[in-house]
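For this view, one protein chain was removed and the others were kept in their places.
The block that comes next holds chain A.
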Amino acid sequence: METQTHKAHRPAQSGSKAEKKGKGKQKTGFNEKAFAPKSGRRADRQARRNVERDQARLHVPLINRTPDDNPPPVIVAIVGPPGVGKTTLLKSLVRRYSKQTLSETKGPITVVAGKKRRLTFIECNNDLNSMVDIGKVADLVLLMIDGSYGFEMESFEFLNILQAHGFPKVIGVLTHLDLVKKQATLKATKKLLKKRFWNEIYQGAKLFYLSGVLNGRYPDTEILNLSRFISVMKFRPLIFRNCHPYLLADRIEDLTPREEIRKSKGRCDRTVTLYGYLRGTNLRQSTKVHIPGVGDMNIKTVAMLGDPCPLPDADSEKRRKLSEKKKLLVHAPMSDVGGVMYDKDAVWINVPGSFTRGVTDVPQGEGEQMVIDLQDVNETLEDTVARSKIRLFGSSSHPLTIDARRDDEESSDLADESDSEGNSEFDEEEEGFSEDEQDDAESDEEDEQPCRDPINGNAGRYAVRTTVRPTYGLSSKEKDTGDVAFADSDSELGLSDDEGNGEGGQVMYADNEKGIPSDDERDVDDEDEDEDDAPAWKSGLAAKASAAFEALNRQRRRKDWIAMIYSSSLSPEQVINGTDTTAVESDVIDDDFFRVDSSTSMNEDNLDMTKEVQSSSALRELEDEDVLDSLRTLFITGDHDTSGGADQEMNIHEDSEPGDLTKLEAGEAQFASAEFEGIDTETRALVEGYRPGTYVRIELASVPCEFIEHFDPHYPIIIGGLLPAEERMGYLQVRIKRHRWFARTLKTNDPLIFSLGWRRFQSVPIYSLDDHSIRMRMLKYTPEHMHCFASFYGPVALPNTGFCAFNALSGETAAFRVSATGVVLNIDRSTKIVKKLKLTGVPFKIFKNTAFIRDMFSSPLEVAKFEGASIRTVSGIRGQVKKALNKPEGAFRATFEDKVLMSDIVFLRAWYSIQPRKFYNPVTSLLLSNKSHWSGMRLTGQIRREEGLKTPLAVNSAYKPIERPARRFNALKVPKKLQSALPYASKPKLMKPQGKRTYMQTRAVVLEPEEKKAIALLQQIRALRKDQVARRRGKQQERKETHRKKVEKDEAKKAEKEREKKKEYMKAAGMKSKREADIEEGRSSKRRKT
C-alpha cells in the first residue's frame, strides 16, 4: 500500500468562508447566555454590584489648574534604597531623552519628552527628610526595588509618606534581576514582589523589570518601554498642590555682596536666588513661602526668565516627531551637562578637550597655550593686587599702575570692546585676575558655541552665561580644591563675579523690557488714540446728548483705573473727582499746613458710613421728564435697542452659575489667560501673579548663611507657597492613629516630628478622646488600633490636610520610622482638653449624714469655689460639699446620703484643663552640614542615656514594704441575762472547735498475732513491688539515653547543613555590598576622570 501524501489544509484567507469563520469565532468568544443571570435575585445582585462599582469609580471633580499650553515639567522622582540603581536609571533615562551621558547627576534634571511634555527627574537620597520633601512634589514616583533582595523598610516608609500627602502616581521598578540565577526562583520572586507591591499601591499597579546593566546603563529597549509609559501617564490633580504654588529649585545662587560676607566672616544672612519652574497655582509676589528644611521667607522679587528647556514650538509642531535637535535639550544646572555646572555662587564650565594639559593632539595656539599656562598660576589674587603691577604687553618693560578696583569694574567693558585686546599678549605671571577671567570666559564661550547651541538659545541663559567663572581644565579633584581656595580667600574675585552677575541681570531685564511695552508707553498710546478718536465719536453722539455729559464721559473713559488706584498717591476722593495730576502737584507744592487743615475739616463730616450723601443736584436732575424717559431702556418694559435681549443673557448667566463641573475641569486656565490677554506683562503679574509653567527666579533676602555654606545638590530644595492662613500659628486638633508598624505607643507630651503641609516640625502633642461628647479627655498614651485626637501648637494648616509623624528622622534605627498618620480637623487659639483630677480628704467628725472633711482643700476660698460639688466615698456613698469650716484651714461640711465611716476616704472628681505646650521647632535639616543628623528636642530619658546619667530617685519614690496593721474588731459581748432572754435563733452559739481530747482519741490499741503477720506480709509484698518498679525505670532510662544520642547525632547533622546554607547566603550578601561599594567607587573614579 502506497503512502498517500495529503495536501495540508489551508484555511481560506479571504472570501466568504474566511469572513464566516471570523464571525463565528467572534461569536464563540462571547457567549451571551453564559453571562446571563440565572435567577432574578442574581440579576438584581449583579446589577447592584455594577452600580456600586460605577459609583466607586466616580470622584469629586477637581479643577486642574495646570495650564494646557505650557505646563510645568512633570516631576519624576526616582526613589529607592541605596545601591538599587537609581543613578543608573536616571542616567539611562536622561540618555534616552537627550542623547547625553551625564557624568554626575545632582539636583533636578529637566528634559523634553514630547510635544507637550517635559520631565524633571530627581533622585531621592536615602534621607527621610528628602523622602518627605520629594513625596510632596513628585508627580510620578519610580519606586526602585532590588529584586534580588526584596522590599526594604525605606520603601514602605516612603509609601506611607506618600499616602499622607496625597498619593502621586507610582511605578515600581525591579532591578538586579540578573542576580537571580534560577529561572524558577526569578519567576517566584517577581510574583511575590508584584503581589506585595500591588497590596501597597493598588491591584494592577505597574511594575517594571529591569534586567541588567550594560555599559553603565540599563538595556535601551527596557528604558524605551519605561519612557513610553512615563510619556502617556495621566495625572490627577492633588488637592494640596492644586491650591498652593510651589517650585522645585533647580539652581541656586548667592547674591550677597562678597564684602559683607567677608566682614562677617561668612556669618551674615544671605540674599539667595532660586530658579525653577512654577507649579501648582499662580504665585504672587506677596506670597510668603516656606522652604522645607530652612524656614519661612518673604519673597523679595520674582522675575520671569526665558525657559531654559522650552517645549517645541509651532514650527516643529507640524512635524510628527520631535526633531533630534529638540531632543537634545536638557536642563540640569546642578549636574555638569555639557561641561556647564551651576554652583551656588558660580557657573562652572568644564572643557576637557582643548585646554587640558598634556593633550598633544589638539593644536595649541597662543591663546590655548596661555589658558593652559594659567593653570600654573600659583599666586592668589590678593598678592597680585598687592603688587598691582601690570604690563600691558608681554614685551613692554614698564608695568602699568592701575587702580585695581576700577580695573575690575571696567574689565567687562574692556573685553566687550576689543576682543583682540582681551586675547592679546598678557603676561601670565602678573596680569590682573579679572582680565584673564574675562578673557577665559570669552574664549570658553567661543569654544563652547557649537555645543551650546542645542542646549539653549534664549536670552535668559545667555545673560547668565556672562557670569562664567573658569575651571582650569583640571581633573575634578583638583578643581574642587581650587574652588575651596578661591571661595575662601578671593573676596575680590567674588566681587567681580558679582558685578558680572548684576550685569547679567541687567541684560536680562533689558530684554524683558523690550518684549513688554512699558506702562508709560501704553498710556501715551492710549491717550493718543483717544485724542484721535475723540472728534469722530463726539460728532456722532453730539446729536444724541448734551456736550457736557459727553465731556464728562470722555474724562471718565480716559481714566486708567488700575494705575490710579494702585500706583498713584491720589486720595480716593481725588481719584473719583478726576483731579488732574497737575492740580495734585500744585496741592502738594502748597504748604503742608493747609493740607492738614483741609483733611481735618474733612474728618469732621466724613464719618465712616456706607450710605453716600446724595448730592441734591444729581437728584434734581431726575425730576426732569426727559431724563426719566431716558431711563426707560434700563427696564424690561423699555424698548430693546440691543438685539441680544435680556432673556438670552440670562440664560448665559444661568449656564455659568451652577458650575458645570466637567466644564470646570476642562479649561479654567484658558479662560484665565484669555481674561488678561490685553494687559501688559507687569500689570498682569500684579493681577494674576506668575502662572505655573513659567521659569522664574525667586530672590529671597535674609536666608541663613548655613543654607548656602552647607548646600548639597543631592538634597531637594522646595519653595512652597503659603496661604495667608498658613502663616499663622495656633493650636491644631488632628485625628491621629499610631502606625501599626511602629513598635512603641506614643505618649502625651513626648515630642513628635510632624510633616504637615510644606512643613516639617517638631511639636509636643497631647492625645485625647471624646468622652461621651461631654469633654475632651486627655489620654496618656495613644490607644491601640484606634484613632484618637491630638492637639499641638504649630503653624496652621487647612482642615483636611493629611500629615505623617515621626519620632526620629535619623536613619540609625532599623525599625519603621513613621510613627503616626492623620488628618487636621480643627484650628483654634485654645484647646479644651481636660484630665481627671481626684481630690481626696478624710472625715474628722461624723454626725448622722453630715461629716466634716479635712485635707481636701487648703483654704476656705478653695472650698467656696467647690460649694455644691458632688463628692463620693470609696465605698460609694455620694454626697455634696456644703460650706467651709472655720477651724482647720480648708475643712468643710459635707452631707452624704448615708452615714460615712471615719475610715472612709472621701474624694472629689474634678476635671483639670490642660493646654499643649507652645513648642514649635522647625526641622532645619538643610542648614546642617550633616543633613541627615538633625536632632530636635530629646526626651529626658534619651538625654540621660546619651549623657550617661542615672535617673535621680527621690527617697519617697522608693518602694518599701507597706505595713498595714490588721484592723481589730472587739468581740461582741452579750450579757448573760440578756442571752437567756433571747430566743434560740438569736442566741450566740458556740462555734469554736472542741478543745478536749475525746475518749476515742485517748484509748490504747493492741494488735493480735494474726494481725501482725498480715501486716508483715503486706510489707514484704510492697517491698518486692518497689524493687520491680525501680528496675523497670532503670531500663527505661537506658532506652531513653540511646534515643537521645541518636537524636543528637541527627541535630548535629542538621546544624551542619544550616551553617552551610547561611554561609552561602552571607556570601551572596557580601557580594552585593561589595558591588555597591564598587558602584560608589566607580562614581568617584569617574568623577576623578573628568
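Following the convention adopted for this analysis, a residue touches a chain if its C-beta (ideal position, glycine included) is under 8 Å from a C-beta of that chain, and two chains touch if they have at least 3 such contacts; residues count from 1.
The rule is short, and it goes like this: contacts and distances are computed from a predicted model.
Peer 1: Not counting the visible chains, the remaining one has a UniProt entry; which protein name from "18S rRNA biogenesis protein", "Eukaryotic translation initiation factor 3 subunit H", "Dynactin subunit 5" or "DNA-directed RNA polymerase II subunit RPB3-A" does it give?
Peer 2: Spelling it out: the chain absent from the display is recorded in UniProt as "18S rRNA biogenesis protein".
Peer 1: Specify the residue from the set A:153, A:723, A:839 or A:869 that touches the hidden chain.
Peer 2: A:723
Peer 1: Quick one: say which of A:115, A:206, A:284 or A:917 touches the chain that got left out.
Peer 2: A:284
Peer 1: So which of A:37, A:638, A:888 or A:941 would be touching the chain we can't see?
Peer 2: If we include the chain that is not displayed, A:638 is the one touching it.
Peer 1: Among A:823, A:914 or A:928, which residue is in contact with the omitted chain in the full complex?
Peer 2: A:823
Peer 1: Among A:18, A:565 or A:943, exactly one should touch the missing chain; which is it?
Peer 2: Checking each option in A:18, A:565 or A:943, the one touching the absent chain turns out to be A:565.
Peer 1: Of the residues in chain A, which ones touch the absent chain?
Peer 2: Within chain A, the residues touching the omitted chain are 63, 65, 243, 281-282, 284-288, 295-296, 533, 537, 541, 545, 553-554, 556-557, 561-562, 565-566, 572-573, 575-576, 596, 600, 603, 606-612, 614, 618-619, 622-623, 628, 631-638, 646-647, 649-650, 652-653, 656-657, 659, 668, 671-672, 675-676, 678-679, 683, 686-689, 723-725, 727-730, 733, 735, 789, 795-796, 798-800, 823-830, 920, 922.
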